[in-house]
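Every protein chain of the complex appears in place save one, which is left out.
Labels for the chains are A, B and C, by order of writing; each one numbers its residues from 1.
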Amino acid sequence: MSSNSFGKLLTVTTFGESHGPAIGCVVDGCPPGLAIAPEDFRADLDRRATGKSRHTSQRREADEVEILSGVFEGRTTGTPIALLIRNTDQRSKDYAEIAERFRPGHADYTYWQKYGLRDPRGGGRSSARETTMRVAAGVIAKRWLAEKSGITVRGYLAALGPHQPRTFDWAAVEENPFFWPDAAMVAELESFMDKLRKSGDSIGARVTVVADNVPPGWGEPIYGKLDGELAAALMSINAVKGVEIGDGFAAVEQRGSEHRDEMTPEGFLSNHAGGILGGISTGQAVIASIVLKPTSSILIPGRSVNVRGEPVEVVTKGRHDPCVGIRATPIAEAMMALVLMDQALRHRAQCGDVGEILPKIPGKTVK
Amino acid sequence: MSSNSFGKLLTVTTFGESHGPAIGCVVDGCPPGLAIAPEDFRADLDRRATGKSRHTSQRREADEVEILSGVFEGRTTGTPIALLIRNTDQRSKDYAEIAERFRPGHADYTYWQKYGLRDPRGGGRSSARETTMRVAAGVIAKRWLAEKSGITVRGYLAALGPHQPRTFDWAAVEENPFFWPDAAMVAELESFMDKLRKSGDSIGARVTVVADNVPPGWGEPIYGKLDGELAAALMSINAVKGVEIGDGFAAVEQRGSEHRDEMTPEGFLSNHAGGILGGISTGQAVIASIVLKPTSSILIPGRSVNVRGEPVEVVTKGRHDPCVGIRATPIAEAMMALVLMDQALRHRAQCGDVGEILPKIPGKTVK
Amino acid sequence: MSSNSFGKLLTVTTFGESHGPAIGCVVDGCPPGLAIAPEDFRADLDRRATGKSRHTSQRREADEVEILSGVFEGRTTGTPIALLIRNTDQRSKDYAEIAERFRPGHADYTYWQKYGLRDPRGGGRSSARETTMRVAAGVIAKRWLAEKSGITVRGYLAALGPHQPRTFDWAAVEENPFFWPDAAMVAELESFMDKLRKSGDSIGARVTVVADNVPPGWGEPIYGKLDGELAAALMSINAVKGVEIGDGFAAVEQRGSEHRDEMTPEGFLSNHAGGILGGISTGQAVIASIVLKPTSSILIPGRSVNVRGEPVEVVTKGRHDPCVGIRATPIAEAMMALVLMDQALRHRAQCGDVGEILPKIPGKTVK
Partner (left out) sequence: MSSNSFGKLLTVTTFGESHGPAIGCVVDGCPPGLAIAPEDFRADLDRRATGKSRHTSQRREADEVEILSGVFEGRTTGTPIALLIRNTDQRSKDYAEIAERFRPGHADYTYWQKYGLRDPRGGGRSSARETTMRVAAGVIAKRWLAEKSGITVRGYLAALGPHQPRTFDWAAVEENPFFWPDAAMVAELESFMDKLRKSGDSIGARVTVVADNVPPGWGEPIYGKLDGELAAALMSINAVKGVEIGDGFAAVEQRGSEHRDEMTPEGFLSNHAGGILGGISTGQAVIASIVLKPTSSILIPGRSVNVRGEPVEVVTKGRHDPCVGIRATPIAEAMMALVLMDQALRHRAQCGDVGEILPKIPGKTVK
C-alpha cells in the first residue's frame, strides 16, 4: 500500500531512514510558475532542527536541501519536485544491542510484528527524522498559499507539561526556543526543562496551529472534510496522540447556545468551530491543536522484551530530547499548509466555476 | 474529487440527501464468502436510530436496508455490495425560509460558499442522516473482523456534558438509552436531559470506542497510520471536533516514565498508547475517543445572515436532539470497524508472507 | 481493492449484477449547477440498448434511470449523483446447469478461480449489463463537456468483421442500426449479419470514437496521460482486446517524416497522433479505436470443463448477439467523455492559473 504518500492533488511522498544514506520527498501536483530555490527551505528546517537550543536534542546536521527536479530557472514547471537531504550524521556504530530489544513506547515492537524485520539504526523509518521532509514540502505549500490567497500558517506551543501561556503575543513566538507566545514565562520554562533533563525524564506538550485568510468553501464533504484531513495529517506526526479543531474537547461541556458561532453582516461573533463547519472552511481562521506525548527515549530504565520474548531492561543513551513537542510546531504548520493547498486545488477542480457572487462574512480575528 | 468514498482496500462510497428519495452506499473490496443478510443491519441501525428514546430526536424511519448487489445466495461474491434505504420521511413542505437563511453552527453557509447552491431540505447532504450508511457498512466490517480475528468493536458514552461515569461496566452500556457504562447514573442523566430539552438548548458529549483482539502489526507508516486513519474517520462524523488515541490530551502533562507502556513476557503493563505505536497496532486494545459538539439545532434564537447578507434571526423548529453525541456511539464503532478491516486487508497485501514467528505479548485487558 | 470505481476527480462507481435486483452508479465530483433530468439518459441508453434492432440481442428492459441523489431542483449540487436502474428482466429460472460449467471465452472460469464462488445468473457482474451505467454516467460527462468547452464525443463502427466503410458521413451513423458511416453499405451488412446469425456464430468489430473541440493541455504526464487513461477506460469495456490512438498499429510501418504532424500558424497539417502528444491534448480531434472480440456466446457447441474439472460441452441458448461490437459504440463514447471530463477537472486543479497567452494552433478537421 502506498502509505508514504500524503494528499490527493498535491501529493507528497517521503522516503528515507534516520541513518540511511539520505531522506527525501517528491512533491507532485504543484502548479507551474511558483518561484522556489534551495535556500527557501532554510528557515523552517532550522526552526525544526534538532540542536537548535539546549532544550532539544543534539543531532546537528546541515540539512542542505537539494532540488533534484521540477524546477527550471527558479520556477516550478508542473512536474514532480524531488527534494533530497543527505544524512551526514550516520553513526554507523554497533547497533546490535538495540536491534535485539524493543524500546517501550517506541515503534520497535510494532515494526517487528508487522514486517518481521526492521532497520534498527536510530529508529529507521519510524524516526522523527522523516518529518524534516514534511517541513521541506510544507515550505512550498506555505509559499503557494501566501502568494495565491494571502494565507499565513503559524504555530505556537500552547502547553509545555503543566505550563500554559498567561498572555498571547504572536511576536514573542519566534523570539524564544519554545515557540512560546508569552515572553515573560521563558525563564520559567528554561528552569523547568533543565530540571527535567537532569531527572532523565520527558514531558508532553500541546501545539496550536492557526491559518489566517483561508477563504470560505475549502474542504470536501463527506470523507474529505477539511477537519478530517487535518486530523489525519496532524495525527500522523510522530508522538501525536490527539487532535482538536477549534474548541475541541472543551465542547464536551459546552451548550449549543454557547458553541454555535453566530453571524452578522459585520462578521462572525466567535470562532468556537475553529473555522470549519460541515467540513468546509468558513472564512474564519482555521485552528487546530495537537498533543505530543512525552517521548519514551528517556534515561530512566524501563522493562521490555527482546526479539526472543525474553525480559530485558532498556535505557536510552546519548541524545535525549525532553520535550519533542517543541519542535513539532513547524511540522504541524507544514502539515496544515499541505492540507490547505491540497484542498485549494481540489476546490478549484470542482468549483472553479462558482462565481464570487456570495457575500463573504468577515472572520473574527483570533488571538 | 471523489470525497464521498472512504477506505483504500475496503472502500465505502455513500450517497444521498436527508430528504432526497434515498440514501445508500457501495461497499467495495469485501472478500468473498462472508454471510450477510438484510436483517443483519437491523440491530446497529436501531442503535443509531433517531427516535430510539425520548432523549434523541423524533424522526421515525423504517430504515429497511435493501441489498442491491454483491451478495448471492446469502454470501458476498467479491463484487461491490450496494445498500439502499428509501427515505420514507421526506416532508416536502415548504423550505423556502430555511433555504434563504444560514443556520449558525451548521454547514448551510459553507455549502453555499463552496457550491453556490445547496439542497436545503433537512440539511441535504450535510445531515447526519448520511451516517446511517456508515453504520450499515460498519456492520459488514464488524462481522468480517469478528469472523477472521475475533475482534469486537464496542463504544460507550464517556461524558454527557459535565457528567462522567463513576463506574464502568460493559454490560450496562446496551441497557440504557445513553450507552452509559454506569447503570446507577441513568436516572440522573434522564433528569439532566429533560431539563436541557425544556431549556431549548443542547450539550456536548464524549464517546469512546474500543476494539479488542486486534492483532499486532496493523497500520501503515507513515501517512496510513492506524491512528491517522482513525482520526480522519472519526473526525469526519458530523459534530466531531476532536479525536484522542489512548490517553490523548492527558499526555500533555504526563512524563515519559509514566506514559510509556512497559512490556514483560507476560504482557504490557499499561495501555496509555491506546494500542498503537508508530501508527501500528501493538496487540493491545485499540482505544479512541471523540468529542461531539452540542448541536446548533436549538430552540433558542440566534443571529445570522441570509443569502443576501442581511441580518436575520434563526430558530430551529420541530425535531430537537439535545445531545447528538449519544447516537454517535454506533457511528464511531462503525468507523473504527471500517478502518480496521481496511488496514487488515492492507496488511495482508504487503505482509501476508511474514510468518508468525514472533512472540506476541499479551495486551492488557482494558476496562 | 476498490476497482469498481473509475476516474480521479470525476469518479464513477458502478454496482450490480446482470440478474440482481438493480444496477446503479455513483458519480462523484461533478461540479454544481449542471442541469440534468431523468429523461436526459434516454437517448444514449436507447442507443446502447439490446433489442434495438434484430441485429442485437433481444433483452428488452425499460432501463428507466432514477436519480437518487445529487440533483436538486433540476441541477447538480456538487454532492454524489446516484443513478439506479431496476432489473425488470430477472429471469430467475434454474441456473444450476450454467452454475456448474464454465463457458469458454467467458469470465466464468476466471471469476471462479479468483473468488471461489460466483453469481452465475446471466454472467453476474461480468455481464455487459454493467456498461449501461457507464453510458448513463457518460451522459453527464458529455453534457458538461458540451456546455463548458463545446466538445462533442461521437463514435461509429469502423469495421464489422471483414467489412469497412467505403465512404464516411457522420450524418449516416445515427441513421442505421450499425452506427455505420456509409449508408450505401447497410443492406450489405444486414445480409451479412443475417447469415451469421443463422450460422450460430459471431464476429468481431472495430469502433472509433472522436472528440472534437478538446482544448490543448488536457492530460497529465507521466502516468495520467490522456492516452494512457483512454487506453485503460476503453480496454475495460467487455470484449475489448485492443486500443489505438490516432494511427495506432499502422505506425509500425510508418516513417517519422510521415507520422509527425507538422504545424503551421494556420494549423496542424495532419493528425496521425490522434490529438495527443506526450500524453497531452494538442487541440486537434482526439481519436481512439478499439477492437471488440467476437462474443463467445454462440450456438455452436464448445468444449470446456465444469467446476469439478470434468470435460463438458457448452452451448449458449436463448439470446444471441452476433456482434457485440455494434452497441459498444455509445459505451466507448461514454468512456471517452468520462476520461475527458476527469482530465478537464484535473487540468483546472493544477493549471487553472495558466493564462491563455499562448497561440492555439487550429486542429485539422478530421473526417
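To be clear about the criterion, contacts are C-beta pairs under 8 Å (C-beta built on N, C-alpha and C of every residue); 3 or more make two chains touch, one makes a residue touch a chain.
If you're wondering where the values come from, they're calculated on a predicted model, not measured in any experiment.
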{"item": "Candidates A:79, A:149, A:264 or A:306 - the one touching the absent chain", "value": "A:79"}
{"item": "Residue among B:221, B:242, B:294 or B:322 touching the omitted chain", "value": "B:221"}
{"item": "Sites on chain C contacted by the missing partner chain, in the whole complex", "value": "1, 3-6, 8-9, 14, 102, 104-107, 109-116, 125-126, 130, 159, 161-162, 201-206, 216-225, 227-236, 238, 240-249, 251-265, 269, 272-274, 276-283, 291-298, 300, 302-305, 307-311, 346-347, 349-351, 354-355, 357-361"}
{"item": "Residues from chain B at the interface with the omitted partner, ascending", "value": "9, 29-33, 78-79, 148, 221, 345-346, 348-354"}
{"item": "On chain A, residues whose C-beta touches the chain left out of the figure", "value": "1-5, 7-9, 11, 13-17, 20-24, 26, 28-29, 32-33, 66-70, 72, 75, 77-82, 84, 114-119, 124-125"}
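In the analysis below, only the chains that are shown with their structure count from here on.
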{"item": "Rounded Å distance, chain A centre to chain C centre (Cα mean)", "value": "45"}
{"item": "Whole-Å separation of chain centres (CA-atom averages), chain A against chain B", "value": "26"}
{"item": "For chain B, residues contacting two or more additional chains", "value": "1, 3-5, 8-9, 14, 114-116, 125"}
